[in-house]
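Only one structure is covered here, and it is reproduced in the block below.
Every protein chain except one is present and positioned as in the full complex.
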Amino acid sequence: MGKAIRLLAASLLGTTCAVMLAHADNNPVDEKWWPGDHGPNDEIGAANYITPQKRLEAVKLVKRGKTATLGMPYSNHMPLVPGRTFTLTIPSGTNETIGPLPWPGDNYEQAFFDEMITAEIGQVGTQWDGLAHGAIRVEGAKGWKDGLYLYNGVRAQDAGTARGFKKNGPEKQPGFFTRGIMVDIAALKGVERLPKGYAITVADYKAALQKQGISDATQGDVVLIRTGWTKLWKTNHLGRPAGEKVKSDEQLAKDLIEAGDGEAGAHPELCDYLATRKIAMIGSDTWALEAFPPVIPGSTVYCHMNLLVRRGITNFENLDLDQLSEDKAYEFLFTWAPLKLVGATGSPGNPIAAY
Amino acid sequence: MGKAIRLLAASLLGTTCAVMLAHADNNPVDEKWWPGDHGPNDEIGAANYITPQKRLEAVKLVKRGKTATLGMPYSNHMPLVPGRTFTLTIPSGTNETIGPLPWPGDNYEQAFFDEMITAEIGQVGTQWDGLAHGAIRVEGAKGWKDGLYLYNGVRAQDAGTARGFKKNGPEKQPGFFTRGIMVDIAALKGVERLPKGYAITVADYKAALQKQGISDATQGDVVLIRTGWTKLWKTNHLGRPAGEKVKSDEQLAKDLIEAGDGEAGAHPELCDYLATRKIAMIGSDTWALEAFPPVIPGSTVYCHMNLLVRRGITNFENLDLDQLSEDKAYEFLFTWAPLKLVGATGSPGNPIAAY
Amino acid sequence: MGKAIRLLAASLLGTTCAVMLAHADNNPVDEKWWPGDHGPNDEIGAANYITPQKRLEAVKLVKRGKTATLGMPYSNHMPLVPGRTFTLTIPSGTNETIGPLPWPGDNYEQAFFDEMITAEIGQVGTQWDGLAHGAIRVEGAKGWKDGLYLYNGVRAQDAGTARGFKKNGPEKQPGFFTRGIMVDIAALKGVERLPKGYAITVADYKAALQKQGISDATQGDVVLIRTGWTKLWKTNHLGRPAGEKVKSDEQLAKDLIEAGDGEAGAHPELCDYLATRKIAMIGSDTWALEAFPPVIPGSTVYCHMNLLVRRGITNFENLDLDQLSEDKAYEFLFTWAPLKLVGATGSPGNPIAAY
Partner (left out) sequence: MGKAIRLLAASLLGTTCAVMLAHADNNPVDEKWWPGDHGPNDEIGAANYITPQKRLEAVKLVKRGKTATLGMPYSNHMPLVPGRTFTLTIPSGTNETIGPLPWPGDNYEQAFFDEMITAEIGQVGTQWDGLAHGAIRVEGAKGWKDGLYLYNGVRAQDAGTARGFKKNGPEKQPGFFTRGIMVDIAALKGVERLPKGYAITVADYKAALQKQGISDATQGDVVLIRTGWTKLWKTNHLGRPAGEKVKSDEQLAKDLIEAGDGEAGAHPELCDYLATRKIAMIGSDTWALEAFPPVIPGSTVYCHMNLLVRRGITNFENLDLDQLSEDKAYEFLFTWAPLKLVGATGSPGNPIAAY
């Protein structure tokens, strides 16, 4: 935090400031934050919390035989951070991709299509932040070699290559097959979408649990937070291929700006609380989990740092939690594994909740 | 099938010829093959067979609390059909991707990484063939409009765009959460890898079921066939990023040629049999499910046509079934949903088997 | 043209209608349009017009020893047709791309960077339309096999593959080293940018020649038309990498909509006239050469069809002609060759004008 910002922060009064100060010391170099719960060579983080016993309990949550897929459609109608891209084309050149292939008949033959995709595929749309996504830059701190530190003390300068990270990649992950819970904060507050910047507190979380009649997160759970934020881009595409418009360019630009300009999200105190519950993963229907503008000035992505980087609790963004909300499915078997993209920073996904 | 090939086929004798003739008439224009079991507007095919009751029964198969992830690692060390590609890079330019971001401390700040991937992502490595992947070209057949026909009578010329298909895309799929079975034919035959061109028969399948002590496929099951074929490229990368070599270029070229030059796979009669069982999906540890060279000359991809295109039974290729084999996990809860890639022909994947 | 449109067209009166009717019969199946000037096996079109003698004359136009590069900067700030993309990233992962390499000293070593680009590279930004770009679909015309016809009677269904066209690709082109002329219609009209839909006539063209003091196009020339249209996106990036904003998202969206919603361009009669002059190439500072909305209702891209497809006169779009305008450099040596992208439809470029 630069000097000017620190002065500004110090001059703030009231609740926000108190919270800020409470968290301001909780920084990565205050403590030796690795090895953590999972040992010095661990590369999978909080997925370790999911035990065979945990899995056996989780399947008992499947009572209706119903499932919801939690991924949003991927297309170039998604909101994209400027500089990121998603493009899908069907190669063909007026002929079938691979073919024709022979077939025992006179008037027909076979053909196949594939699709060419270019994207920051683990960091666009529904995206799971893996353990090579976030880093803390340390410079000039006593006892630390300068550099960018990923989960478990892996220095990016040592593990990074231009073609993928040698450590902490999704190909190491064992998958998530565990109890999932969804806290529907939008429903709790009686709104379609929480206001921009709204920071969901521990009190909100506990009120939602109580209202929904489910118990608190336990070790190895996946905790999903619903804000209603995906409403802003659900209407962009509705499953249409790139180029098919459903709104005017003006409206699309306006909605994307609104979607990306801020969001409701988890308050730092909620992330800290869930960390103490030793959850396996956190997720939400927002693009970055946290409230923006941030609760603590100068601490923009508190939860990413304290959950992902520090504790190996990975983070699923831009989930579609609407069907769970409609079905009042607050507790379920959550099942998903990231694509084994060797050395990647994340993974796209379409998890299944079964209840 | 051209004239020369038909003459050749007609001159073949014995079992193969009998099988060939049995299937030669079983072609797409012999019958009105749509609408099928799932109605004229269906776009999801055999996934329809998975009912709530089916799901409730499937979770009972989770007895040990153990899971296996069935995806192979994705890297540019995978075998690739010439003209297909997989490339992953970590954008950075010596600086962090998005950052620096402020943090309340003097000696550090935050950074994030993403990955840029270009690939025919639904048709390289572990890949699920969706309902816009395969097509039958019909020309000059009475009562048919000329064109390429996808599942359920969708003409590619009508539904295809350069940016994705308007119908039959994976974004429509409800996900697969059902009983899975694995028939370990390599183990049945006592070999590490079945020989190239070996066609797995119904008798093989039933012998494996009996040896493994599991019951036959039932409606809505996912059936996975293990041939040992992934052995040929499991040693290519072992989770290494692109560019890290573990074998010489000569050896890699040799192994890739061997891997792609043919394969063991399902005999057409086995695909026909499984179709009668109304399975939800078929899968294997091979790149194209079927035996190559093909059992029926001139009928190269019989199973793709009769399962995928004709009946909407999708097909998962290049799965890693080795852990299931080691654990003798022959019956399990299979759980996976394709990425909602709007208008794509398939999806990459990393399914979970829980047992 | 559909029936409704034809009725509408027939009811139009006056100049526009006369022009329309004059051209309405000039359609591709009115005449046997191949082989043309360059023989039945030609794949390079009007580049054939450039002779050694032509080249020797062209170098005499270099009088000041000055050059202008006519390409616009490529970045993701360019206007892009929805569904097209341009993305550039510097792979690195916090380490150098290829390196470190040894060097004879203790405190340093070498590193190299590359860039990963994904784009419809021949059809975004400054783009040259090659002879596999445009096609005319013929169906049910007597004496024609149904299909999409490229330059010189090449049927796309015969020459097209998913990985590039077998004929008419830019790798066949010999390059353009010839006399270039620039007609500055914006200057002629005394405006910064011609109004949307303005169609540049033969009279405009001749008035510009006269005002500028240069002679008419001759065989083998490259003719460039300046409308001022690039003004609309020159301010988008100013050489900045992707992600660096110079205008607000709202303003950018507004400008891009304005840039793409129409344009000034060549009137069909001008294209017809230049075809008679046997020019080697046409170019402009617009995204599609022609006036939009089109002069002839129902004949949207008249010039593309009659120059590119019919006569092999290729077309360079989104050129930056401002320096030529400032320097009053109306006649020059034009020198450029497309990238030899095997089987591509076009090429990016940065031609040099020397004067």
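We just call them A, B and C in the order they show up, numbering each chain from 1.
Everything that follows uses one rule, which is that contacts are C-beta pairs under 8 Å (C-beta built on N, C-alpha and C of every residue); 3 or more make two chains touch, one makes a residue touch a chain.
Here the structure is a predicted model, which means the values were calculated and not measured.
Novice: If I consider the whole complex, including the chain that's not displayed, which of A:S75, A:S92 or A:T335 touches that chain?
Specialist: Within the whole complex, the residue contacting the unshown chain is A:S92.
Novice: When the complex is taken as a whole, what residues of chain B touch the one chain not shown?
Specialist: On the side of chain B, residues 76, 81-85, 87, 91-98, 118, 148, 156-157, 160-165, 241-243, 245, 249-250, 253-254, 256-257 touch the unshown chain.
Novice: On chain C, where is the contact patch with the chain that was removed from view?
Specialist: 1-2, 5-6, 9, 20, 23-24, 27-29, 51-56, 59, 62-67, 69, 71-76, 81, 84, 88-92, 96, 98-123, 126, 132-141, 148, 156, 160-166, 169, 171-175, 177, 237, 239-244, 296, 298-301, 304-305, 333, 335-346, 348-352, 354
Novice: For chain A, which residues reach the chain that was dropped from this view?
Specialist: So the residues of chain A touching the missing chain come out as 83, 87, 89-94, 96, 113, 116, 118, 162-163.
By our rule, only the chains that are shown with their structure count from here on.
Novice: If you average the CA atoms of chain B and of chain C, how far apart do the two points sit, in angstrom?
Specialist: Comparing mean C-alpha positions, chain C is 43 Å from chain B.
Novice: Between chain A and chain B, what's the gap in Å when you average each chain's C-alpha atoms?
Specialist: Measuring from centre to centre gives 28 Å for this pair.
Novice: Multi-chain contacts only, two chains or more: what residues does chain C have there?
Specialist: 83, 87, 91-94, 96, 118, 162-163
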